[in-house]
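With one protein chain removed, the remaining protein chains of the complex are shown where they sit.
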Amino acid sequence: MRAWLHHHLLSAALAWRRLAAAPINSLLSLLAIGIALALPAGGQMILAGARQLAAGTATTPQITVFMHIASDQAASGEIRARLEKHGGVRQARFLAREETLARMKAGPGLREVIEALAANPFPDAFVVTVRDETPDAMERMAVELRKWPGVEHVQLDSAWVRRLDSLLRLGRTVLLLLAALLGGGLVAITFSIIRMQVLTQRAEIEVSRLLGATEAFIRRPFLYHGFLLGLGGGAIAWMLVAGAATWLRAPMAELASLYDLTLALAPLGAADSALLLVCAAGLGWLGALFSLRQSLGQA
Amino acid sequence: MRAWLHHHLLSAALAWRRLAAAPINSLLSLLAIGIALALPAGGQMILAGARQLAAGTATTPQITVFMHIASDQAASGEIRARLEKHGGVRQARFLAREETLARMKAGPGLREVIEALAANPFPDAFVVTVRDETPDAMERMAVELRKWPGVEHVQLDSAWVRRLDSLLRLGRTVLLLLAALLGGGLVAITFSIIRMQVLTQRAEIEVSRLLGATEAFIRRPFLYHGFLLGLGGGAIAWMLVAGAATWLRAPMAELASLYDLTLALAPLGAADSALLLVCAAGLGWLGALFSLRQSLGQA
Amino acid sequence: MIRFDRVSKRYPPGVDALDGLSFELDDGGMLLVGGHSGAGKSTLLKLVAGVERATSGAVLVGGQNLGGLPRSALPYYRRRLGVVFQDQKLLFDRSAYDNVMLPLTISGFPVREAAARVRAALDKVGLGKREKALPIMLSGGEQQRLAIARAVVGRPDLLLADEPTAHLDAENAADVARILVEFNRVGVTLLVATYAQELFPGARRLLLDHGRIRP
Partner (left out) sequence: MIRFDRVSKRYPPGVDALDGLSFELDDGGMLLVGGHSGAGKSTLLKLVAGVERATSGAVLVGGQNLGGLPRSALPYYRRRLGVVFQDQKLLFDRSAYDNVMLPLTISGFPVREAAARVRAALDKVGLGKREKALPIMLSGGEQQRLAIARAVVGRPDLLLADEPTAHLDAENAADVARILVEFNRVGVTLLVATYAQELFPGARRLLLDHGRIRP
């Protein structure tokens, strides 16, 4: 038992020494792994930013219900009552036509036009928020409202929701694809490195076997090697992402300001960072395991 | 000379056999390189699509000049003459207030409002396109026009231009960064692989030297190896990008249709493909060269 | 006790290295294996070391048939042996000291005691002052002695040596032979393949000829 623990320590130390023995090579390997991991991690960061942006701008997709311009207050009251009773409606805000006119006058540019009007050209309206904000549900709600008496026009802003949704979905798909590809890439890189290591250590492996080393004894340093490669690569990826976040902050802010958005790129949080490191180390270990399977046989 | 040519052929064949000797390993290496290259290549494809999109929607940024609502035709004539003489103006289209009114009436939704108006609320206007379409030049032009007599308001749509410009600039920066990172990654991967190959072939290298092999003779197969790795990785990258273009076409089209845009993802063209392969092979060769420098010494 | 019972060994391309070989060697005994180049001496030793398996017949060591030994038990069997390989099998990227330490590390020997044992083994073969040297820095004969130090450092019950005195001058060869015989005197079973049978006077001999015992 003590010998076993001791050998684990020795293996880790040996793996470390093998990494340190070829520093440039190790650094380049780590860099390759780091870059492979930085891309999905960075994508995750950007997507998180975009999601937060989406949350900021499109929290509450709305349906606007315009009454007929000739409809009277009673009709509007009727619709208001219906909306309040409707189970799918979360909130309905009444916009009286007088209020709209006053607001429009206050707005820039339109004042002269509106003051020249003989009558109030705006109808009564309701701004409705719903419980089920999925595009389909909103579409169905709009169709229903359109049939109510005195309703002239129902405007749905689900198009925007759908756009953003579709964009985020695309982003997620691309990110997943990227993560899978590059996770696979990491496994491939450690696989190669460990396979080559096995080849370089061929003599040592052969001699150790002849002197009575068990398979576990022989494999352990290589598994630690893969683990360390993954972990180090993960750390580099973390730094690359943090660096990119800092470096991209200025141009992103400029861009966001043009769109009147607040888009903040935050470096990875503690949980995401931990996940990144654990996944990286795990994939490195896995690559080493596959590699040993292939080059040293099943046992 | 014939022996030299012969050895080049032998070296290429040997490099090929080394790749084929460890097919899984080679495939994984190629995949790693392919993925590393696919990302900037794919980014290039997307950016090309975006640039084409930008070209489609924002060909001619415009400046709209609104006359004062109370200004008379003479004033408008004066401005028109000035615009026609102005060197920076490419074209100025006059929008008479009557014409605008008529158009607005024809448009949906506004008819009732406009018909209720006592007087034409629209001023005369000019839609101006300029020779120098850079955001700064347009800004300067707007400032100048604002000072002309009878001009009430000058509206500049350079904001959109600037947005798109800024977006594309960001895209280009990210892409360059990516290409540099992943080009470096490719060099790092071939560096590692060749270094490991050198380690595995240590005995052969040592013996060959003792038997009178020149440095060039020893290095040649490794350089071919790096070259082939790069080339194969480039080919895989090409296929990945083509695959992604096909795979992303549907969601991209959906997205584009929501924005009323035509965004077509075309697979890499012949020139871009050739560039990709040449760069990949060259970087692989370079990685091998660096690697040999480091592991076999300068000579 | 080592017992070969009609053991044959055929290598894949169809080379019969051993052909129906039978002999016994008691615990604590000594046996020299001779014969021409390619006679099967190394093959015999490899069968005892569990490096190769017999094609037919039984190789019994300590009553255990090596042919029936599960793969997972092999490492533990090997730890009880000391083997000097004909091609030495030294690690060229480790110092003499580390080469001799390797079997002790593998068997999980306590670290502190191990160092003393390694030094003692190196002293015994006259390499006490070269412990930091890499094998490449040693002459052919010094490498040979290093391989012997590694074989004896674990104080095995059974010592196999394949041409342990090749590459050694007469004086060094006699020294090495003396070391091996000393081990045998304190109870270690000794099996040596060698051309230099005169270095082990009075020992039992087994002469091979194309895989068979020459009568």
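Which chain is which? They are A, B and C, in the order written, and residues in each are numbered from 1.
Criterion: contacts are C-beta pairs under 8 Å (C-beta built on N, C-alpha and C of every residue); 3 or more make two chains touch, one makes a residue touch a chain.
Predicted model only: the values in this text are computed from it and were never measured.
Enquirer: For the chain that's been dropped from view, list the shown partners it touches.
Expert: Visible chains that the missing one touches: B, C.
Enquirer: Looking at B:A213, B:A242 or B:L296, which residue reaches the missing chain?
Expert: B:A213
Enquirer: Mind listing the chain C residues that contact the chain we can't see here?
Expert: 11, 13, 15, 35-39, 41-42, 86-87, 132-133, 137, 139-145, 162-163, 166-172, 195
Enquirer: Residue by residue, what part of chain B touches the chain that was omitted?
Expert: 3-4, 6-7, 10, 203-204, 206-214, 217, 299
What we mean here is this: only the chains that are shown with their structure count from here on.
Enquirer: Where the contacts of chain A and chain B overlap, which chains show up?
Expert: Intersection of chain A and chain B contact lists gives nothing.
Enquirer: Taking each chain's centre as the mean of its C-alpha atoms, which one ends up farthest from the centre of chain B?
Expert: C
Enquirer: Roughly how many whole angstrom separate the Cα centroids of chain A and chain B?
Expert: Using C-alpha averages as centres, the distance is 23 Å.
Enquirer: Taking the mean of the CA coordinates per chain, how far is chain B from chain C in Å?
Expert: Centre-to-centre distance between chain B and chain C: 68 Å.
Enquirer: Using CA atom averages as chain centres, what separation in Å is found between chain A and chain C?
Expert: It comes to 63 Å between the two C-alpha centres.
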